[in-house]
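Every protein chain of the complex appears in place save one, which is left out.
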């Protein structure tokens, strides 16, 4: 049984969603959905967040900074503080054999993604970021990052990062997550 | 192809084995074999052995002592120092829902075992200890204990604790290990 | 078994003596031979101090499990483990003495053809006693929420959330071990059992949607209730505290909303109210953690609170538990915790204990009535305890 009436209403409901992620409404509930990211508050402990862990997302082990080399794309891509990770949740593929926008070898990139909008501190632009999961190999275990600004409960999948987004892939086993620039947002983030 | 000649020679060879474990020779190579215990030097780190880890086996997290209540069976059964663990290697079932001689619920006790001889400090007797693995549930992960006194390379299975002894059981997945008294040794340990 | 007995028998025939006397011992008799093989059993009815901790095991996502824990036993808190692989969910039935896990498997661990299944485990032996394969490989995988797998029809059936990302609910007959039906439910998430045979979900526009089921597990009727929550400004955490048939939800900002699930259609209770405020917030006190609200048998609510509340802090864990009386709508106590806590539960004991699962995997026990710290169990049960459930 399918509640088609509800679908229609849902589409309208989503269109009234949060400012930053309301962009997604046009894609419809069936095409978008939540972040792929098996989040965990708990995981913070594993990364040594310790007492200072409140609010702070885990930065992972001490490593040399991993930079793009571009003045216009600043920051450490192995750090949870990197600008593109404003809505990511999971192991950073940059630390797993992939990169900020590439899955590690041997994994498959989830064909369906969650999309966020993050502001690049270098050029002040709000970019549309595609968060794709990499699938088919078990937990990378490196550079866990959990940022929940704008995250909403599962009732709004496109704004929730607790889903495992390894869905359209051959295997649903979750390895890590990327954050790729796919354009500039028309509206500025608030 | 089977090298029967070798078997015969092997049986004689084993009979000349180490004093403490030569007892096992009579059981024959096919019936005994090594400890079940997926040992790990590495694992010491996981239990917080740290720098002081040399020689010392991991004791696990701080817990209240787990005693038998019998004066004749002294010591903490959640500690790697407990007398029966003189040749164990793996997670202690005492910390996993079982006891020193009982597997946790939901696991199966390996029907074939490795046997060691440990001296009870209370009565001075050398006991024959059966080390059985508990199988069918993934790593317990609690109270890792690795003692290698008398351990020999895999060439002598009955004296080596690197084998997974979940062999005669329905599943070979290793959960934890017990140490049961099955008798008093005829010869005193050296 | 036989081969072991043989081996042990041979060993002792050849090597042992039960009468050998060591010189100078004060113990004339040696320790008795211990019977093997031996596998522990649990009581068919678990004591009221026992809880189930969901161990998400994020570092090895394929190897999740449920730890059965006696919170009254600091010496041997861990009573056993139940497999809960890959974003699993769990349920338990004291009546039938069964635990149910909904899991996902691949024949080559990470590759091959996916199988989703419910496994039925015996509470006394923790052995599997049956399996119900779920068709379509569509079981929702998420960081574990309790309300993705729930009972209905007096506990005879289970409801399971699917997400492909199309959303639906599968109806399973647990007693006859078969899949009954699937109900598409686009736009709505989570499953809150409602009435005798039905459920409610929360929908993306802030409404809720209640469905009643017929004898075949198909939808018999449905009803939408609009404007139950404002997801932008006052979103409700997906996991409520259950008091009888009332679900008490808390919002990201600490507002409490009751929903009566006793009838065929869910009924929001009037008078949303606040858990209260306090000094010391940076910038303010808000609920934070994974399982942030729970209830004791008397109906008091316990909310896990963090002083570092702000947008995005809602999964960061908390350092206090605020106790709230939902009838009087007042806070009755603040309990300071020993460490950053992720999930809270209350035992079924006559004098209930508050169980706090911490981010560092330590589990602490507090007297829920007085707020006094009673004991710690240490990190003795799970790597990533994210839910505390009563069996």
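For reference, chains read A, B and C in written order, and residue numbers begin at 1 within each chain.
Simple rule for what comes next: a residue touches a chain if its C-beta (ideal position, glycine included) is under 8 Å from a C-beta of that chain, and two chains touch if they have at least 3 such contacts.
Just so it is clear, the model here is predicted, and its values are computed rather than measured.
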item: Which displayed chains the unshown chain touches; value: A, B, C
item: Of C:85, C:167, C:264 or C:313, the residue in touch with the unshown chain; value: C:85
item: Candidate in contact with the missing chain, chosen from B:66, B:93 or B:112; value: B:112
item: Missing-chain contacts mapped onto chain B; value: 1-3, 6-7, 9-14, 16-18, 29-33, 38-46, 49-51, 53-55, 112, 136-139, 141, 144, 146-157, 162-164, 166-167, 170-174
item: Contacts of chain A with the absent chain, listed as residue ranges; value: 23-24, 26-27, 31-32, 61-66, 70-73, 78, 94-99, 101-113, 115, 120, 122-128, 130, 132, 134, 137-142, 168, 175, 178, 180-186, 188
item: Residues in chain C touching the chain absent from view; value: 57, 59-60, 62-63, 83, 85, 103, 105, 107-111, 115, 117, 119, 128, 131, 383
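Keep in mind that, in the parts below, only the chains that are shown with their structure count from here on.
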item: Inter-chain centre distance, chain A versus chain C - centres from mean C-alpha coordinates, in Å; value: 26
item: Euclidean distance of C-alpha centroids - chain B vs chain C, Å; value: 35
item: Centre distance in Å when chain A and chain B are each reduced to the mean of their C-alpha atoms; value: 46
item: Overlap residues in chain A, where contacts from two or more other chains coincide; value: none
item: Touching two or more other chains - residue numbers and ranges from chain C; value: 383
